[in-house]
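And now, chain A:
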Amino acid sequence: MSSFMSASIGRKFLMSITGIFLISFLLIHLTLNLFLTFDDSGDLFNLAANFMATNPFIRIMEPMLAIGFVIHIIWSGWITLENMRARPQKYEFGDQLLSWWAPAKNMFLLGSMIMIFLVIHIFNFWVKMKFTGDPLLAGVHVGGAEMHNAYALVSNLFKNPWYDLLYIVGGILVGLHMSHGFWSAFQTIGFSNQIWLKRLKCLAITIGVVFALGFCFIPLYFMIKF
Partner candidate 1 sequence: MADIILNKIYVKVWRQNSPKSKGRFETYLVETVSQGTSFLEMIDILNDKLILEGKDPIAFDHDCREGICGMCSMYVNGHAHGPDAEVTTCQLHMRKFSEGQTIVVEPWRAAAFPVIKDMMVDRTAFEKIQQAGGYVSVNTGGIPDGNVILIGQDDAEEAMDAAACIGCGACVATCKNSSAMLFVAAKVSQLAKLPQGRIEAKKRAKAMVAKMDELGFGGCTNTGGCELACPKSISIAHIARLNREYLRAKFSD
Partner candidate 2 sequence: MSTLNSKIPSGPIAEKWSNHKAKIKVVSPANKRKLDIIVVGTGLAGASAAASLAELGYNVTAFCYQDSPRRAHSIAAQGGINAAKNYQNDNDSVYRLFYDTIKGGDYRAREANVHRLAEVSPNIIDQCVAQGVPFAREYGGTLSNRSFGGVLVSRTFYARGQTGQQLLLGAYSALNRQIHEGNVKMHTRHEMLELVVIEGKARGIIARDMVTGEVKRFGAHAVVLATGGYGNVFFLSTNAMGCNASASWVAYKKGAFFANPCYVQIHPTCIPVHGSQQSKLTLMSESLRNDGRVWVPRKAEDAAKLRKGEIKPNDIADEDRDFYLERRYPSYGNLVPRDVASRAAKERCDAGFGVNKEGMAVYLDFKYSIQRLGQETIAKRYGNLFQMYEKITDVDPYKEPMQIYPAIHYTMGGTWVDYNLMTSIPGLYSLGEANFSDHGANRLGASALMQGLADGYFVLPYTIGDYLGNEIMVPKIKTDLPEFDAAERAVVTKLEMLFNIKGKTPADHFHKKLGTILWDNVGMSRKEAGLKTAILEIQKLRKEFYSDLLVPGELKNVNPELEKAGRVADFLELGELLARDALNRKESCGGHFREESATDDGEARRDDENFAYVAAWEYKGMDEEPFLHKEDLLFETIELTQRSYK
């Protein structure tokens, strides 16, 4: 099996499995985040955040998620490096077949930008909630239980229009990345044919749009509302 991990299709297989895993994580992430916009008191979001922080299953999944990210990132770097090596001399005229912004051509670039965003994002919230703490997180009581006031942390951050902008860009990047990544993952594991290829591509664009809109909606909501 070690030869499988380094074979071209094997490497891509890992990318697609981790990709699908990350997409399912993002789906939960987005759903919970949208609670931010349902309840301006913040209780609903705080409850959800607290559930995520204390549920044992989620606790187990957390390191798995980290591994998923790490594999997805490392393998993408490896694949990209190998792929660049396959064409030592570039074309003078470039590639005129796909438009320059096509996500399919720019997955590594999109992924890299998402990674930068991810680091900022982690420092904005996760690090504070987990390790360093923040005065805004001072405990609140929701339904009788004490928990972090994650809502305060989030809503405070989104008061800064620059952060709003950053999160909007981040949302669009994720959407673009998925608009290719989703069907590509199924293609790689072999779940596709003439008919499903079209369906999956359609679905991928829909998912990309939904995720982009969803993630953009939150900062926009805060920007407009407050």
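What we mean here is this: a contact is a pair of C-beta atoms (placed from the backbone, for glycine too) under 8 Å apart; a residue touches a chain by one contact, two chains touch by 3 or more; residues count from 1.
Regarding selection, all candidates are chains of the complex that A comes from, given by their letters.
Here the structure is a predicted model, which means the values were calculated and not measured.
Asker: Which candidate, 1 or 2, sits against chain A in this complex?
Answerer: None of the others touch chain A; the one that does is 1.
Asker: Where on chain A does candidate 1 make contact in their complex?
Answerer: Residues 1, 3-4, 7-13, 79, 82-98, 102, 104-105, 107, 180, 183-184, 187-194, 197.
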